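Complex shown without one protein chain; remaining protein chains in place.
Each chain carries a letter (A and B) given by its place in the written order, and its residues are counted from 1.
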Amino acid sequence: MRELFEQFDVWAAFWMTIKLSLWSALWALVLGTLLAIMRVGPVRILNVVGSAYVNVVRNTPLTLVVLFSLTVLGTRLGIQIADQNSPTFLTDEAVRWAIFGLSVYHAAFVCEALRSGVNTVPVGQAEAARSIGLGFGQSLRHIVLPQAFRGAVAPLASVAIALIKNTTVATIIGVAQTSYFMAEAIEFRPDLIWELFALIALFFLAITLPIGVGLTSLSRKVAVKR
Amino acid sequence: MSASVLFDAPGPKARRRHLLLSVLAGLVLLGLVVIALQRLGERGELEADRWTAMFTASAWEYTFLPGIWSTLKAAGVAIVLALAFGLVFGMGRVSHHRVIRWASGAVVEFFRGIPVLIMMIAFFYFLAYRGIFEPATNPFVAVVAALTLYNGAVIAELVRSGVGSLPGGQAEAGLSIGLTPAQTMRTIQLPQAITMMLPSLISQLVVVLKDSALGAIITYPELLRSARNLAAGGNTLQPLVMAAVIFIVINFALSLLAGLVERRLAKRGSATD
């Protein structure tokens, strides 16, 4: 195992995976919340757009989304996402398109998680709020959203875990994160394949298991008793 | 109007506001579409022959159809194997022996916790250097193996929650007429759990189909990879769009099927009543 650390920059690969995960999670949350608002809102046309987005993205492979982002949006259509003159342009560009693709993809799942949270709130709750004279904004703020977020913790946790694992797909556009490092390291040291696999499995389990356990217990703690 | 948690039925004022919002949203959307089309036009992506190249007989005969077939083959074999894996370890997780329960749990959590692509790469290179199979079948085996382990672990969880959600009376009834715990599981609990799982299983097939596209990274000639072969002439956009549309159509159909099965099951009433 030590040989691996001596020969390759393992930490750089792991760090890139973490960076991709954090940025994509942030953007996916923003975009997903926006989509969720569109989907549950009163405006019909936005409902339709929101659900079309979710259905299209959810049924497309992430590999395709990420590849499309760089090769079509970046190269083919020439959309600039990084500074052309930067000495690290190629890396920046690939990393940002990877984050873009990951965010766009997981936003659909974030949207569905939030929506399912809203759906856990019984209609009677809002009716009760209105009957005691709360307006739309008040009932949303004090009654519906607090419950909806609590209900969305568990599904959001599985989206987060899926997102972290899915950052490995960025290898298709040459982003040097964990899976890329793995393939490269095997080429040079095929004799260490099992050590490599064990190390990388350990890395992902060390991240995903605590998140799973932590958020599950959190979701139990904040769950609304019905 | 069906009751929503968030809104009352809108009054006249609210309706006017919604109309205004709709028009605004429509305009913004239209603007976005126009900008996108303009960009595509500028870059020559809308030229007719770039698109007609996607609908020639040879494009379908040598690229799309073999690609679809490879994708379906990998996904089909993987979901079947995953079901077997899931049943074994799902039953393991609800076993009466603590050791079996614990071991199955560890296996399931392990394969659920690591990325499919990592498993695929590991299998691919392992097979490449060991030469167990014909080199040409290595990518297929690696894709199927990785998909099986991950989705098998997910299905194991489905089995566990399916069996767990059955009323205790089902198992008690089985035991009381003299069946062993294993027989009760096999003949009473499992059939009901699988029936309940059916919609989720079909949805899982969508996940398998999408993840089979990871095979492109390890040279498995599935739909995405074969579509990229058409990109050789500088048409990057069109083959990817075609592949996406094909994936969406297949997966959307599967999702509809899952919904249909779910509704039928609901209409029939729960198997546990």
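Following the convention adopted for this analysis, contacts are C-beta pairs under 8 Å (C-beta built on N, C-alpha and C of every residue); 3 or more make two chains touch, one makes a residue touch a chain.
Basically, contacts and distances are computed from a predicted model.
The chain absent from the displayed complex carries the UniProt protein name "Glutamate transport system substrate-binding protein", chosen from "Aspartate carbamoyltransferase", "Glutamate transport system substrate-binding protein", "propane 2-monooxygenase" or "Nucleoside ABC transporter membrane protein".
The chain that is not displayed touches the following shown chains in the complete assembly: A, B.
For the options B:Leu6, B:Ala25, B:Ile68 or B:Leu87, the residue in contact with the chain missing from this view is B:Leu87. Only one of B:Val77, B:Leu175 or B:Val241 touches the chain withheld from this view, namely B:Val77.
Across A:Val49, A:Ala129 or A:Ile173, the residue that sits in touch with the chain not pictured is A:Ile173. Chain A meets the missing chain through residues 71, 74-76, 78, 87-91, 94, 171-174, 180, 183-184, 187. In the full complex, chain B touches the hidden chain at residues 77, 80-81, 83-84, 87, 125, 128-138, 141, 191, 194-195, 198, 217, 219, 228-229, 231-234, 236, 264-265, 268, 271.
We adopt the following convention: only the chains that are shown with their structure count from here on.
The distance from the centre of chain A to the centre of chain B, each centre being the mean of the chain's C-alpha atoms, comes to 17 Å. Residue ranges on chain B touching chain A, taken from their complex, read 3-8, 10, 14, 18, 21-22, 25-26, 29, 39-40, 43, 45, 109-110, 113-118, 121-122, 125-126, 129, 206, 209-214, 216-217, 224, 228, 231, 236-237, 240, 243-244, 247-248, 251-252, 255. Per the touch definition, chain A reaches chain B in the complex via residues 40, 42-46, 49, 55-56, 58-64, 67-68, 71-72, 75-78, 118-119, 121-123, 125-126, 130, 136, 140, 144, 161, 165-166, 168-169, 171-172, 178-179, 182-183, 186, 190, 193, 196-197, 200-201, 204-205, 208-209, 212.
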